[in-house]
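Quick notes on the structure that follows.
Removed: one protein chain of the complex. Kept in place: all other protein chains.
Take a look at chain A:
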Amino acid sequence: MGEPTTHYSLKYQARVLVAVPSDTITSKWLVGTTALREENEVRMLQFDADSEQLVCKLVYSHPAEVWDIAPCPTRDDVFVSVWAKGGNSSATLWKSVGDGGQASAQMQLEQQVELAGQSRAMRCALWSAQQTDTIVTLEESTLKKWSIAEAGAEATSSCPAGEMVQLWSGALHPRNPSLLCTAGSNDVQTWDLRNLGRPMGEIKMAHKMPVRSISFAPHNDTRVLTAGDDCKLRFWDLRNPGQALLELGGHRHWVWRALYNPVHDSLVASCSSDCCVNLYYTPNLATAPVTASATEVAGAPAAGGGTPAGPPATTPAATALGGTVVGAAGAAAVHKVPGRSGDLDGKVVSWDEHEDSVYGMGWSAAEPWLLASLSFDGRVTVNRVPKNIKYKILI
């Protein structure tokens, strides 16, 4: 802390905040409100670095509740929203139409096409950054891949998520356009987008409670971060689904979103319904050797999926439980191997300015040290990575 924080308040409750990836000059986020009985809206907020303020650039009227937003990776006036109305939820591709040139922030949205799911429980939409004509929608029990064209959208393939699996969210690999990870129930599934059908691999019991969020490391091809209702963050190597690399705690209630910093492998942020946003710094994990290249990623989870996943609750550190304390010291030593700076992997800051559960969070696409978070009461907060951590990473 000690760093100045910036606030912005929305009118209604809100759950969604995503960074706009197409703008790499200014930090922009899209936020959508989730008021059941009001006219909802989607706002584009821009961080003004000079005045340290959040400015509302655009307001789109979006009558239905917004549950998720997938911004277009190349244009900032196109996005997909996952919306709910009267207990049904679906997704729609929108394009903003304005009088152009006018200074007024109020803009109209023009519906391009509705990406209707098979069920009425749309959960999340993902827009591929690699193949910008590809969108994936996740329903509770179905995945659907869409191909976007000028004329409209076409569902190119779909498949069921599997028995007893309730999908919640997912993530597309930043460099491998065919790799998709989804969070379904307590597990994590990996899919090949070229051939949707069965999951390529699975992390069984990735968390003791449902998994809420998945994020790919920006530079390490096989590393993912998951977070779930068991209040933990876990780091995985997709090639080794039986054993988490590291488990981090620090939250007191469900973790709704955990995201890798888009530039630095060693920075991770998470938000939780205990009203806190935590920042973790993992220099040791991030510098652990990387041997896999992007091409291996596709094959590795398939091989891993065939092996029975061990019980993830037990880690080898717990095996030496006898009368001696050798095991304990050994377990401590595992995580005590000092990195080049001698820092331990762990939590560095906990921002607790929010007064309600924090559901939305996004790193700025333009400036890697900015993190915006959104709590249910409609409050957006922008925090900066503390200077000492910044210097540790840079120097």
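The working rule: a residue touches a chain if its C-beta (ideal position, glycine included) is under 8 Å from a C-beta of that chain, and two chains touch if they have at least 3 such contacts; residues count from 1.
FYI, contacts and distances are computed from a predicted model.
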{"item": "Absent chain [UniProt protein name; select from \"Vacuolar protein sorting-associated protein 51 homolog\", \"AP complex subunit sigma\", \"CENPN protein\" or \"Proteasome subunit alpha type\"]", "value": "\"Vacuolar protein sorting-associated protein 51 homolog\""}
{"item": "Option from A:71, A:218, A:250 or A:360 whose C-beta touches the chain left out", "value": "A:250"}
{"item": "Which of A:29, A:127 or A:280 contacts the chain that the document leaves out", "value": "A:280"}
{"item": "Hidden partner chain, residues of chain A it touches", "value": "9, 11-13, 35-38, 84, 86-87, 208-209, 229-232, 246-250, 252-254, 273-276, 280, 282, 311, 313-315, 317-319, 321-333, 335-336, 338, 344-347, 350, 352, 355-357, 376-378"}
